[in-house]
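Inspection log for the structure reproduced underneath, given as structure tokens.
In this view, the complex is presented without one of its protein chains, the others remaining in place.
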Amino acid sequence: MPEVIVPIGPHHPALKEPVNFKVIADGEKIIRLDLDLSYSHRGIEKAAEQRDFIRVLPLLERVCGICSHSHTTVFAKGIEELMQLEIPLRAQYVRTIIAELERMHSHLLWLGVAAHEIGFNTLFMWTWRDREAVQDTLEEMSGNRVHYGMNEVGGVRRDLTPEQVNAALARLPQLEERVKKYIDMVNNQKTLLVRFRGIGKLSKEEALKYGAVGPTARASGVDYDARRDDPYLVYADIPWNVVTDTNGDVYGRTRVRIGELMESIRIVRFCLENLPEGQIRVNAPKTAPKGEILSRYEAPRGELVHFIRTNGTDKVERVDIRTPTLANWTSVAMCLVNQNLADIPVIVAAIDPCLSCTSRIAVVDNHTRRAGVITLDELRKRSRARFQRLE
Amino acid sequence: MIGPITLDFVKEKIQDIGTAEQVRSNRIRITTTPGHIRDAIKSVQELLSCDRLLTISAADNGKTLELIYHLTGPHRMIISLALELPRDAPEAPTTSDILPPSGIYERQIHDLFGILFQGRSDLKKIILNEDWPENEYPLRKDWTPAPDTFYGGIKGEKV
Amino acid sequence: MTDALLLLVYILLFPGFFFLFVYALFLSYLDRKIVARMQSRVGPPFYQPFADLIKMLGKEVIDPDGVDRQVFNTIPLVALAAVMTAYLYVPVTGYSPLAFQGDLVVVLYLMAIPTFSLFLLGWLSRNIFSAIGGIRAVTQLFIYEVPFFLALLTPAIMAGTWSISEIVAWQQHNIWLVFLQPIGFIVALIGLQAKLERTPFDIPEAETEIVAGSWTELTGRRLAFMHLTTEISLVVGSALIAALFLGGPMLPWALSPLWLNGVAGFCLFLFKTLAVLLVLSSIKVATGRIRIDQLNEIGWKYIASAAMVQVGIVLVINYLRVIP
Partner (left out) sequence: MAVPSAGVSQRLVNWARLKSPWVTLFNSGGCNACDIEVIACLMPRFDIERFGILVKGSPRHADIMIVTGHVTLKQASRLRRVWEQIPEPKYVIALGACGASGGVFHGLYHSVNSVDSVIPVDAFAVGCPPRPDEIINAVVTCLNLLKEDIAHGGKEWRQTNGIKNIKNTNEIREATL
């Protein structure tokens, strides 16, 4: 069978962050996955070594447009620990609120994208409509819809006014109602079930073995959540639960994300209602002492790790960013094996990858290495084979 | 499942592999050598029940290149296995067969630092573009773009 | 002489091609508007499909590398011509002047041509997305065409004629066939949705999987003609269902003077096609895309057997002469 190259999704209106991967397929079945990350490689890690702590935060914020707060929080948290800086409680609460709002907007976005992948545009539109409520809250609090710029080393840059808190609280009940509706839809809507159930299955052992993180791992019953296992901000002091599921497929990942939406609403409500008074930042020293730290953070997509090393100057010596998507690729590569080609978008979307709108999937047949377009004979043969299988 | 991991417990288990020190309440750093890293990972997996790899960090400290494997398990203790490699011929054995997730990190580190992982045949470019010149590793401290080298992009137009 | 002139007016102006273009664009607008409103959006302005069409006609035509230009230019025209011809046999104001015994079969045949054109375009495009889109289009055709044909032939068996206009006339004297053949009606609706490649059967042009399927390499005029073809197929398809199952453009009783019959029939035509469109749009809004192997399973297991059952029921009814 000649090599068939299907670069799914140049200008993909749904997926983010440029990543390209080749799918090595045997006919209709997938054998393995090959990855190319160079489309969006910018050299942020190098640039971070050349900018001081004040200037590096806006840079890290732009690692990713969806988890922008995650990257700055995990970095600021690490640097503060190296400086042995205790940041005020109010600042920690504000960071938590923004973090959970970000999780909400990311999960709503994901649900819409997953629906779009299976052509269910109505759900796509609805979730993104409800996402606007979260965006409004974030915009009121931070002044921007996507890059919030809330963090600085030593605290947060903007305080929450009582009006902002009340406006945010007023939006939550309706959002909660909508999320409940989505829970209902995901459990009952036929086309969603048909396309999500049993797709991209990952057992608990496999999830552990291949290092899946975040909702992908939790959907397989792996009970890991950096918010609980390595508590940061105020997660140790507030009531919330880790959501897990045992399905292990796309359906399970959807359920975990919707469950986390409910938890996030709970956390945000608790934090807004119990927002302590006080300072929002402390003065941070310009330089950090020599040291190294592994800073962990549960971003919407999974565990985000920054390995930071300082050398006594006002710049980091090294910051190594491990994004959740990178950690999840190995498991995606595994759960795509033996799946149908048409399920690639939804399985890939199920880990909520940060992909971009560039060529992404290339199907390469394993038997021959010849590149080219399918010939008519081939096409005939294929459709005949297909047709025989139908009968 | 084993009990809470303490420094003494770790020291006892890995005494012939390297030296351990507690660097944070939940992190123990073990300094080892490239020759021991596979054994170290195996024993950390078996004796300390670390079932997941957080990440492999690479760093250039000016004199040597460092690789740090961060593993954790149900006990929530992070075990960091650090090793140093010489700058002129940085080579380490691959761990992708015993730790499947490390495959992708190894390719990335190979691109950015030029560390060769013995036993990997598929260390092709993953994070730098296909026109990137060989033997240029951007995250090394002494690397700066050479003015006349073509790094990719569009030929003929200097941007 | 006047007859010939009238026929020419019928074919070219009203209710012929001119009306067809206007109505096709209008239905396309309405479809988009309904979908937008159901998704709580505002939706496009009324002239949108027209503006899109004109713009596409005015765009540059790009020939993909290594493509036979002549064939690539011709295929969209063939598809357009096929559905326009099919329209002439569908009764709009009461009775199609071109009707003959067997025009139902001709219409069904002509309606299949756009799918084959898409397949040819996809294969000729030398683009992998288009090729896959083409394969999927044909695969899908094999799945839905049999139940769709069966469902549309049951009215013919029931009425004992192969002419659409006569089936309409039969319903005028007896009863709407939707009451006698509800299964056939549903199968026909599903088949039409699949034929028009709308969600949940938009597998051949699944945007998130294969960009735009066979459409990917089409530009300018070719794209415009293919768009027009799908829009006209929507008119023909809904008119066909309205004629075969919903009594078509005829009142159960005759009016005098005679021209009033035509006007009433035309109003009924508009009303019934809009009703069919509303159902089709609702299906589109309420579902996601299914996979081709799932469609295969559903199509052969349930839809085809439902159509078979319907044929059986009709044969039994005819045999027992329940309806004279």
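The chains carry the letters A, B and C, assigned in the order they are written, with residues numbered from 1 in each.
Criterion: a residue touches a chain if its C-beta (ideal position, glycine included) is under 8 Å from a C-beta of that chain, and two chains touch if they have at least 3 such contacts.
None of these values were measured; they are calculated from a predicted model.
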**Request:** With touch as defined up top, name the shown chains that contact the chain not shown.
**Result:** A, B, C
**Complete:** Cross-chain touch to the chain not pictured, restricted to C:Pro97, C:Gly220 or C:Gly262, is C:Gly220
**Fill in**
Among A:Leu59, A:Leu89, A:Ala167 or A:Val242, contact with the omitted chain is made only by A:Leu59
**Message:** I'm checking contacts with the chain that's been left out. Which of C:Ile62, C:Val263 or C:Val316 qualifies?
**Reply:** C:Ile62
**Asked** Can you list where subunit C touches the absent chain?
**Response** 32, 36, 39-45, 47-48, 50-55, 57-62, 129, 207, 211-212, 215-220, 223
**Residues in subunit A touching the chain absent from view** = 9-14, 16-18, 38-44, 46-47, 58-59, 62-66, 68, 109, 125, 128-129, 131-132, 135, 145-147, 354, 356-359
**Asked** Considering the entire assembly, which residues of subunit B contact the chain that has been omitted?
**Response** 128-132, 138, 145, 151-154, 156-157, 159
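By our rule, only the chains that are shown with their structure count from here on.
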**Complete:** dist(centroid_CA(subunit A), centroid_CA(subunit B)) in Å evaluates to 24
**Fill in**
CA centroids of subunit B and subunit C: separation to the nearest Å works out as 61
**Message:** Using mean CA coordinates as chain centres, what's the gap between subunit A and subunit C in Å?
**Reply:** 42
**Message:** Which stretch or stretches of subunit A touch subunit C in the complex?
**Reply:** 4-14, 115-123, 125-126, 129, 189-192, 194-195, 340, 342-345, 373-374, 376, 379, 382-383, 386-387, 390
**Prompt:** In their shared complex, at which residues does subunit C touch subunit A?
**Reply:** 38-41, 123, 126-129, 131-132, 134-135, 138-139, 142-143, 199-200, 202-203, 206-211, 285-294, 296, 300
**Fill in**
subunit B partner, complex, touching residues on subunit A are 35-38, 41, 43, 45-46, 208-211, 224, 229-230, 292-294, 296, 303, 305, 307, 309, 317-318, 320, 322, 326-327, 329-330
